[in-house]
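Below you'll find the structure I mean.
In this view, the complex is presented without one of its protein chains, the others remaining in place.
Should a chain be cited, it is by its letter among A, B and C, assigned in written order, with residues numbered from 1 in that chain.
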Amino acid sequence: MSGNSFGKLFTLTTFGESHGPALGAIIDGCPPGLEISEDDLQIDLDRRKPGTSRHATQRREDDRVRILSGVFEGKTTGTAIGLMIENTDQRSKDYSNIAQQYRPAHADYTYNQKYGFRDYRGGGRSSARETAMRVAAGAVAKKFLKERLGIEVRGYMSQLGPIKVEKVDWDLVNTNPFFCPDADKVPELERYMDALRKEGESVGAKVTVVASHVPPGLGEPIFDRLDAELAHALMSINAVKGIEIGAGFDSVEQKGTQHRDEITPEGFLSNNAGGILGGVSSGQDIVAHIALKPTSSLHLPGKSINVSGEPVEVVTKGRHDPCVGIRATPIAEAMMAITLMDHYLRHRAQCGDVVMPTPVVPAQA
Amino acid sequence: MSGNSFGKLFTLTTFGESHGPALGAIIDGCPPGLEISEDDLQIDLDRRKPGTSRHATQRREDDRVRILSGVFEGKTTGTAIGLMIENTDQRSKDYSNIAQQYRPAHADYTYNQKYGFRDYRGGGRSSARETAMRVAAGAVAKKFLKERLGIEVRGYMSQLGPIKVEKVDWDLVNTNPFFCPDADKVPELERYMDALRKEGESVGAKVTVVASHVPPGLGEPIFDRLDAELAHALMSINAVKGIEIGAGFDSVEQKGTQHRDEITPEGFLSNNAGGILGGVSSGQDIVAHIALKPTSSLHLPGKSINVSGEPVEVVTKGRHDPCVGIRATPIAEAMMAITLMDHYLRHRAQCGDVVMPTPVVPAQA
Amino acid sequence: MSGNSFGKLFTLTTFGESHGPALGAIIDGCPPGLEISEDDLQIDLDRRKPGTSRHATQRREDDRVRILSGVFEGKTTGTAIGLMIENTDQRSKDYSNIAQQYRPAHADYTYNQKYGFRDYRGGGRSSARETAMRVAAGAVAKKFLKERLGIEVRGYMSQLGPIKVEKVDWDLVNTNPFFCPDADKVPELERYMDALRKEGESVGAKVTVVASHVPPGLGEPIFDRLDAELAHALMSINAVKGIEIGAGFDSVEQKGTQHRDEITPEGFLSNNAGGILGGVSSGQDIVAHIALKPTSSLHLPGKSINVSGEPVEVVTKGRHDPCVGIRATPIAEAMMAITLMDHYLRHRAQCGDVVMPTPVVPAQA
Partner (left out) sequence: MSGNSFGKLFTLTTFGESHGPALGAIIDGCPPGLEISEDDLQIDLDRRKPGTSRHATQRREDDRVRILSGVFEGKTTGTAIGLMIENTDQRSKDYSNIAQQYRPAHADYTYNQKYGFRDYRGGGRSSARETAMRVAAGAVAKKFLKERLGIEVRGYMSQLGPIKVEKVDWDLVNTNPFFCPDADKVPELERYMDALRKEGESVGAKVTVVASHVPPGLGEPIFDRLDAELAHALMSINAVKGIEIGAGFDSVEQKGTQHRDEITPEGFLSNNAGGILGGVSSGQDIVAHIALKPTSSLHLPGKSINVSGEPVEVVTKGRHDPCVGIRATPIAEAMMAITLMDHYLRHRAQCGDVVMPTPVVPAQA
């Protein structure tokens, strides 16, 4: 209720601060019998972890995850799955100077107002370091979705500052530090980021996540529509300021005949809906785009106040991502996977005995 | 859990289909002692109700709400508030022809796949008629927020198809059928909508909702950030395809120094954050934009299939809104008010004894 | 969250006061395709309703239930089911004298302390009249459990004051106003109640509820064990002061060899567990006993205070049940049915693809 849990039937609860001894999580509701190992979780954790290229924060964390319960002889037992990652590269003294200041566009001021008090080391609980546990849990959800339902959840960076991706080759996404699916853009991204780092600046980005082979029927009208819960899931990621499903904001200028995805026996003729109609999956690809703001931890000085309300000039030292959007792809995938997993279980609860009527419309004509 | 409830501490649960005998709702968790009457709820219901201009559906519903419990001698008692609106202008036979067809871009196909079965009369539960109950509950939340906390939740239509609002005069919003805050645009909107109706077309729209005088501290990190729950709330409204908080998708191309809202003792210097930092309200205006797709109930024929999978040409008869975005303003306000109300109660639960540290940064310099 | 809902996946939310215009409820999560009519609900409502014998309150209520949504062409659609019963025989003036007094053993004082204010007419929300909606929802659950799973939920009054039932003939339960399964005790109960009424007294009772043919596997360890949720469900009924599962308080003096229910290929040899092991159903009958206190609405004067803290002598006028335990049987059945229904859906969500291993132990050798 105080915000540390996500998902109603496949429920992830997390703990941990940027500079505390460890991050941890409990997954409640994972079905029994799923083969899962620490290695399965490590794959996505390694995709997210810091320090893997010069374009991300230089904090070095192995992010080795341990499964502490809920798995027996290599399979989930249906009981709570406990996960833990120890923090190893905290440098709390980097932050002592900001204990008395509110960094602009950070959670410093709002956490202080909320709790009357805050752990200022590296942002404490508000640090994106917390997302490691989402990625670990997302890996469990992804594996279940893939093995049991054939669902594939994948993402890519679709824009970084002014640079827009023009082609999507899924095979390329994990071959560069940007999760960029367009080979032609990678050198441009390298140059842009190198220049940005020299400036001491940061920049925003856009990430696209797609779930394929989702069966029709997932999503709970009225308030827990699949798109509403996806928006919740994705907007809960640090730095996200916008969400689109399918055509998104382009819908504003579309006319009805243009937007509606006509149906033929061979499949839908378009996918403006982004795979969701009436809040329920249609069987088409589920497509979401998210906007991520530029990091606010900058080496360039900015105006702010201290805890006494006096004006100060803030410079954020420490190690930071110049574009948090870069590492957001595995996190967005994780949140989409967890949302789908949760909705699959919710659907199974209420409609577990519904025999789907024919025809199932193919995803795309 | 099956989607008919919203809010964790101020909880709205609704029932009702477009062509059933009645719509109803239960509000659980409203604090005791709030003066409330049916008239208080009627104000917003009348703003939303159909048939009030030629630009909306011609279905005639009085939408008279009855309070059936939870209010005694004019005040809320703290117990469940029961609400009901009787449907009076159903014309179910308009829909008999679509019982065997899936209208493109409607919930027909997905509901059938989910439940194995559907109430096809006027979209049944998937009809936007359901939103009347959100507006009724939103009026309760708005009144509480205004009277107890001074919070004001207001909205306007910011774009309709290609027509963008350029000025915001709050006093104008309720003086025209479009919730348009820009007097210069109203004649243009009239002409555009008249032409659209003749074509048999529909169009998308954008609505902006703003909450002013929100105290800092509302929002529950990590997963129930205020922006995440707002995104959930707003995306749960029929036809919404996109959400932005503050700068939204513009953040993608912004640099850090541009996006970060600097702070001075006199207030924040900008509001790219849209009033939320780290998922917690900052005291600035909370600003959200939503994209609404064009209605899919068109008199222009479209390709689809019937329940046997055979190709059909669908023409939607009946009475429909050519732009659902027009009537969405009070609904969006309601969902924002309910979300804030819920978060206020959640904050009070956990941090009810926190004495806010000074200084409270003024909303805007 | 404020207490007006029960069940996590099959969720009942209710509203209504004793002397308000109506009682109502929303059932969220009922699976689609269940044939259900108002008549199906009326059967149990008629078993619970007041005024059917001289041993219950003489308030006359038809308790006619209307289904307002969620059922189409005789079947549940999977969407929210709205229910309503209009109150017809309120006599609020009977209660004006107690507006300023706290009746001993009633909720008067505690509601006033909680909410700062209360609807004093007939106990307002704290009246057992609220249980009508539980019975209506319980009838839906019972029908599903019976038709889809073969589960039967039945109850009887097992003790009234000093009179203990000695034989259980299920066929007799609904043939007398006491829900007594032992024909020999009925005349004794009649005499006892007649004398009690003359005295102006009330008395406690014990009710037993049994669910038969429950599949093994229902119940969610650790905190939502089936017995824990049953205890919650049953203790939420007005006037209940004790709960036993299986051997209950007799377990205190039992030794391990005596209590453990040994298993043979032909079935369990006893049922001290009451059908639940480790919080999960075993396939044996689920057996619960509840203790109900004597009504506190007495014509015999009692000491109390008024809202100014001055001593007063309270005499409760109005129409009351001299033994609330009498009408509690259908309510207890309803709460057990709702709990089982909820747990069935929860089990189906998480373990919907578990193929039960053989052997399934027969219920009883």
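As a working rule, a contact is a pair of C-beta atoms (placed from the backbone, for glycine too) under 8 Å apart; a residue touches a chain by one contact, two chains touch by 3 or more.
Just so we're clear, the structure is a prediction, and the values are computed from it rather than from any experiment.
K.L.:
Looking at C:A99, C:A183 or C:I222, which makes contact with the chain not pictured?
P.N.:
Per the contact definition at the top, the residue touching the missing chain is C:I222.
K.L.:
So one chain is hidden, and I want to know which residue out of C:A273, C:I286, C:I326 or C:M341 touches that hidden chain in the complete assembly.
P.N.:
Spelled out, the listed residue whose C-beta touches the missing chain is C:A273.
K.L.:
Among C:S18, C:Q42, C:T57 or C:S296, choose the residue that contacts the chain missing from this document, as touch is defined above.
P.N.:
Looking across C:S18, C:Q42, C:T57 or C:S296, the contact with the absent chain belongs to C:S296.
K.L.:
Provide the residue numbers of subunit C that touch the chain removed from this figure.
P.N.:
Contacting residues on subunit C, toward the hidden partner: 1-6, 8-9, 14, 102, 104-107, 109-116, 125-126, 130, 159, 161-162, 196, 201-206, 215-225, 227-236, 238, 240-265, 269, 272-274, 276-283, 291-296, 298, 300, 302-305, 307-311, 325, 346-347, 349-351, 354-361.
K.L.:
On subunit A, where is the contact patch with the chain that was removed from view?
P.N.:
These residues of subunit A touch the chain that is not shown: 1-5, 8-9, 11, 13-17, 20-24, 26, 28-29, 32-33, 66, 68-70, 72, 75, 77-82, 84, 114-119, 121, 124-125.
K.L.:
In terms of residues, what is the contact footprint of the unshown chain on subunit B?
P.N.:
Residues of subunit B in touch with the missing chain: 1, 9, 29-33, 78-79, 148, 221-222, 345-346, 348-354.
By our rule, only the chains that are shown with their structure count from here on.
K.L.:
Can you identify the chain nearest the overall CA centroid, using each chain's own CA centroid?
P.N.:
Chain nearest the overall C-alpha centroid, as shown: B.
K.L.:
Could you grab the centroid distance between subunit B and subunit C? Build each centroid from C-alpha atoms only and quote it in angstrom.
P.N.:
Computed from C-alpha means, the inter-chain centre distance equals 38 Å.
K.L.:
So how far apart, in whole Å, are subunit A and subunit B when each is placed at the average of its C-alpha atoms?
P.N.:
For subunit A versus subunit B, the centre distance works out to 26 Å.
K.L.:
At what distance in angstrom does the C-alpha mean of subunit C lie from that of subunit A?
P.N.:
45
K.L.:
At least two partner chains per residue is the criterion; list those residues in subunit B.
P.N.:
Within subunit B, the residues that touch at least two other chains are 1-5, 8-9, 14, 114-116, 125.
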